[in-house]
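Apart from one protein chain that is not included, each protein chain of the complex appears where it belongs.
Then we have chain A:
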Amino acid sequence: MADTGLVETLLRRVEKVDGGLDSQDVATSLGVDHQAIVGAVKSLLALGDVISADQRSSKHWELTGEGCEIAEQGSHEARVVSSIPEEGMPQSQLMKLAFGKVGFSKAMSNKWIRLDKGHEGGPRIFKTVEHLEDLVRDKLLLVQKGQASQLEEKEKNELKKRKLLSEVTVKSYWITKGSCFSTTITKQETELTPEMIASGSWKEKKFKPYNFEALGVAPDCGHLHPLMKVRTQFRQIFLEMGFTEMPTNNFIESSFWNFDSLFQPQQHPARDQHDTFFLSGEQLGVSVYKYDWKIEEAQKNILRTHTTAVSARMLYKLAQQEKFTPVKYFSIDRVFRNETLDATHLAEFHQIEGVVADYGLTLGDLMGILHQFFNKLGITKLRFKPAYNPYTEPSMEVFSYHEGLKKWVEVGNSGMFRPEMLLPMGLPEGVTVIAWGLSLERPTMIKYGINNIRELVGHKVNLQMVYDSPVCRLDS
């Protein structure tokens, strides 16, 4: 709070005037520093609408240090004239004076003095005028008195060029009465206290208004990772649709379940070293079926390239039941690809998978269930493209219409498992298995507007992104 005395003085001044007053003028008339008045204005503004103050700026002319000296003692040229006695003065002596050099040339051009170069004992200077009008000093005196407006612009600029005048900008406030104007100020409370509540004194107090423009203090809390938030939502959707979660906590899988059981021949390109991570060391694989082809190949342990390996294990388990019961399964977990990495591909990502096994399921059922699944994600426009996948037939790529991009984009893959895969497992004939899959990262990147997958997954993510990520509502 600024000096209360000054604040009250200022308020009384404001009360007296009709229109308003300038803070600079108040400072001058009170003989105090302008900054003190500014402080008083600011503390009054903080009290609410006691006064209002508009900032404005004005320009005025001021004498420079040299200008002040001239206003006091006369211009250099006038001082040269007055310092020369009737008998003249040697030039060398004049030049020794502080104002000598500048004053000499100006006085010469004004023809106030003359130089006798041939004088015995060296060049000598004589006055040529008795009385002179020191116009420079007069002009500066006008400015000093605050009457600079009487001078012409040209004259002022001339003096500015001689570094005798400078133009300065002054910031000030135009102060007027506010809607709650009063000359007395009551101290405002900042916060409600337990004492005030107990004593009831809050009823008499005035409270300092809050600044609702400012942000609050961020709560001290932990945050869930955005990709995991999306995973939670997908899990929720599957559970709502009656799907049971598969045990996918086995990153390491045998080639048998990952490829062979899924009708991917041993020469299939996906089984290349280039696409799959193989494990080194002892191979402990025990396979369920004996095939004609190389069993060593089927026993190679790998990092699973899809969670469908788990679906295959689950279907095999289902086939071993005494009596077939229809099932709906889902999983969301990591898969691994030994591929070239780029902005949208990492060596590991999460695969979302849904599987339904029952008698008499149709392709129409698969499209219907996909329609319902994607509806829950807020995706209503779907269409299906024939595609190829070694273990499903028919296979369909799922496309959704992206309103932002104004085009159809691929959102997943789906199909009916081939009978060549189901029958050897021992599933009854007539049982159809429909399935679909998509990645978790892609919809998350779209949802949170992330273009580079490294900004979403892995240790290099910016934690601020995690702190700032909103709740995940996929359907809005």
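Throughout what follows, contacts are C-beta pairs under 8 Å (C-beta built on N, C-alpha and C of every residue); 3 or more make two chains touch, one makes a residue touch a chain; residues count from 1.
We take it that contacts and distances are computed from a predicted model.
Per UniProt, the protein behind the absent chain is "Phenylalanine--tRNA ligase beta subunit"; the candidates were "60S ribosome subunit biogenesis protein NIP7 homolog", "TRUB2 synthase", "Response regulatory domain-containing protein" or "Phenylalanine--tRNA ligase beta subunit". Checked against the full complex, the candidates A:Gly146, A:Pro326 or A:Gly378 give a single residue touching the omitted chain, namely A:Pro326. For the options A:Arg13, A:His34, A:Lys160 or A:Arg334, the residue in contact with the chain missing from this view is A:Arg334. Among A:Ser57, A:Asn211, A:Asn249 or A:Asn451, only A:Asn249 touches the chain that is left out of the view.
Residue-wise, the contact with the chain that is not shown comes from A:Met228, picked out of A:Met89, A:Met228 or A:Ile295. What chain A contributes to its contact with the hidden chain is residues 220-225, 227-228, 232, 235, 238-247, 249-254, 267, 269, 273, 277-286, 301, 303, 326-328, 334, 336, 338, 346-348, 356, 358, 360-365, 367-369, 371-372, 383-388, 393-396, 416, 418-420, 432, 434, 457-464, 466-467.
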